[in-house]
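Removed from the display is one protein chain of the complex; every other protein chain stays in position.
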Amino acid sequence: MSALPTRDGLAAAGSANALELRGVSRLFGALAALSDITLSVRPGERRAVLGSNGAGKTTLFNCITGDFAPSSGVIRFFGEDVTAFPPQERIRRGLRRTYQISSLFTGLSVIDNVYLACRGVSRNRFSLRRPRRDDTLSHAAQSLVDAVHLTAVKDRLVGELAYGQQRQLEIALALSGAPRFILFDEPAAGLSPTERRDLVHILTSLPAHIGYIIIEHDMDVALRVVESVTMMHNGRIFKEGPPAEIESDPEVQELYLGGAHG
Amino acid sequence: MSDFIARRPIWSLVILLLLGFLLLLVFTVWTPGMEAMFGRKRVFLSALFNGITLGALYFLVASGFTLIFGLMRNVNLAHGSLYLFGGYVGYSVASLTGSWLIALIAAFVIVALAGILMQVLLFRWMEGQDLRQTLVTIGVSIIAADLLLWSYGGDTFQVTTPEWLSGPVQLPFVVGLRSNGDAIMMTYPLVRIAILIGAIILGVAMWLALNRTRVGMLVRAGVDDRDMLSATGVRVQLVFVMVFAFGAGLAGLAGVVGGTFQSLQPGEDTKILLSSLVVVIVGGMGSIPGAAMGALIVGLAEQFGSVYMPTYAVMLTFIIMVAVLAVRPQGLAAVRR
Partner (left out) sequence: MAIADPRPVIDVPRPRESLSELLARQGTGFWVVVVLLLVMPALANPFWLVQIVAYAMILGMIALSLMFLGGYGGIVSLVQMTVAAFAAYLVAILGDSAITQISMKWPWWMAVPVAVVLATAFGTLSGALSVRTEGIYTIMITLAIASAFYYLCLQNYTIFNGFSGFNGVLPPVFLGVNWGESIPFYYLALVCTALSYWAVVYCARAPFGLALQGTRDNPRRMAALGFDVVAHRIAAYAFASVIAAFAGVLLVWYQRQVSPGTAGIGPVVDILIIAVVGGLSRPIGPFVGALVYVVLRTFSLDLLTAAGLDGRRYQLVIGAGFLAIVLFSPDGLVGIWQRLRERHRRSREAKAAEMRIGGGEP
C-alpha cells in the first residue's frame, strides 16, 4: 500500500473525525430506511456496524459514498462537509468502498480492474497515451494484485474468476491509491473458512492510519477486526460500544445475536 | 399539482401569468394596435387551435409509445410504422365499408394484433436487453416501411371525413368586428374539435384505468419497478402483451385520425415517430400526463412556428427539446428519483 503523491494524501485537519454523520435520515417514499443517524469515527478507528437484514446498514453506506443524498442531515469527511458531493469527489478525498455483491468490470482483466482503480484517484484520468513499461501506476497496480494474492490470475478476465477471487479483487480496488477510510460491505459473504482467515489477516494488517467500517453478519470475523461496534435496528442506532460489551449485552443478544450467526 | 406550486412558486406565477395573457388574447377583440403587432387574430386563433388539435394527435401516438417504454423499457422505433399501417388499413376499410367508425375500430384491432405478434414472437425473448429490442424495432420499421410502400405505393391518401363530422362549427371566440359592430365568430372544422374531445376522453380514460383499476395498478407498479412486478406472482408476460397491444392499437387508431385531417404517404411514419420522440423527451418518458403536456407544447410550437416563422419552425421545436434536456433531462412531468 504505497503512499502515492495524490490529492488523497492531504493531512487531516487537526483533530477532525475521519467520518461524522449528524442527524442523517433517508426516506424512500414513506419508508424511513435511516432515521436520525449520528455517529463519528476517528481516523484509524476500526468499527463494525451490525444489525439484522433491513436495519439500514447498506443504505448507510450508500449515503456515505454518495450514491444518493440523504433526505436530511450532514456528512463530514475529515472535517469537510461532503453532503452535496458526488461520489467521485468523496473518493478522491480518500474514501473507499467494497460491495456486498461484487461490483467489478467483468469484461476486463484483473490487472486492468486494479489499474483503473489506481487511475481513478490519480491525475490524468483522460490520458490518451498508453503507459510506459516503468509507469508508476502500473507498478502500483501490480503490487496491489500481489498483496491480495491474485498474481497468478492477473491477466484473466474477471468474469472467469472464482467467487472468492472476485471478493479478493474487491478488496484490492478499495486499497488503490492512498485510501484514508474504507467501507467494507460484508466482505466475508460466501467465503470458505480458509478464505475468511485470509480476510481477517488482510484487514488486521492494514496500515494503522487507515480506518474502516465493516458491515458483516459473520460475528467471528467482525468482532476480531474491530475496536468498536455500532448496532443498528430499523434504521436507527440503538447501541454502541466495544466488541466484548456488545457481545454480552442482553438486549443485543435478544434482538440480534440469537439468530444471526454465520 | 399543489405541491408543484408549493415547491416552485416563481415558476407557478410565471405560468399563471402566461396563461392569463393567453386567455386575454383569445377572448378579447383585438385592437388595430394589437393586430399590427401580432398579425390578424384569425390567424392567431387558427394557429392556436390547429396546435391544440395537432397536440391531440401527437398525444394519441406518444401515449402508446411512452406506455410501452415505461413498462417494458422498449424504445419502440417501429411506432411510426404502426401509425402508418393503421392509417392505410383504416383507409382501406373505410373505402370498403364506407364507415369511418368501423375503420377506426378495425385499425385499432388489426394493429393491436400486430403488436401482440411483435411482443410474443420477438421481444419476449429479449427481456432486459433494451438496446437489442430497440434495434429489432428499427429492423421491423425498415421492413414495414418497404412492405407498405409495396402495397400502397407512393401516392398520398386521405381518409374521408364522415358526413356527421364534416363542416365547420362556430366557436365562442371573437375574431373581429364587422363594420356595423357585429362580432365575427370563429369557425373551425368540426372533425378537429371531435378529435380533440376524443383524445381528451381517451386520456382521461387511460388515467382512470391506470390509477383506479387493478390492472392499471399492476402496470404502474411495473413501470416503477419491473422486478417487483414479477415478484408479485402476476403473469408479467401477459401484462406486457396487453400493454404492447394497447399501445400499438392506439398508434393504429391515431393513424386513421391523422389520415383524416392530415394525409398518409411514405415518410409519414418517420415524421410522426420523430415528433413522438420530441414529445416524450419534453414530457418525460413513461408518463401519460407528460405525454399530454409534451404533445400540447410540441403541437403548439409546430403550428405557431409554421405560421409565424416558417423557415425555422422545426428549430423552435428543437430548441424547446434542447432547453428541456439541458435544464430537466428527465422531462417536465417526470418524478425526480
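Letters A and B mark the chains as written, and numbering starts fresh at 1 in each.
The working rule: contacts are C-beta pairs under 8 Å (C-beta built on N, C-alpha and C of every residue); 3 or more make two chains touch, one makes a residue touch a chain.
The structure displayed is predicted, hence computed values, not measured ones.
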{"item": "Chains shown that the absent chain touches, full complex", "value": "A, B"}
{"item": "Selected residue (touches chain absent from view) among B:Val175, B:Val256 or B:Met285", "value": "B:Met285"}
{"item": "Among B:Thr53, B:Gln119 or B:Thr134, the residue in touch with the chain that has been omitted", "value": "B:Thr134"}
{"item": "Touching the absent chain when the full complex is considered, from A:Gly79, A:Gly159, A:Gly190 or A:Pro242", "value": "A:Gly159"}
{"item": "In subunit B, positions touching the absent partner", "value": "73, 75, 77, 122, 126, 129-132, 134-136, 138-143, 145-147, 149-150, 270, 274, 277-278, 280-281, 285, 311-315, 317-318, 321-322, 325-326, 329-330"}
{"item": "Interface with the undisplayed chain - residues on subunit A", "value": "65, 67, 86-88, 91-92, 97, 99, 103-109, 111-112, 115-117, 119-121, 124-133, 135, 138, 155, 157, 159, 173, 176-177"}
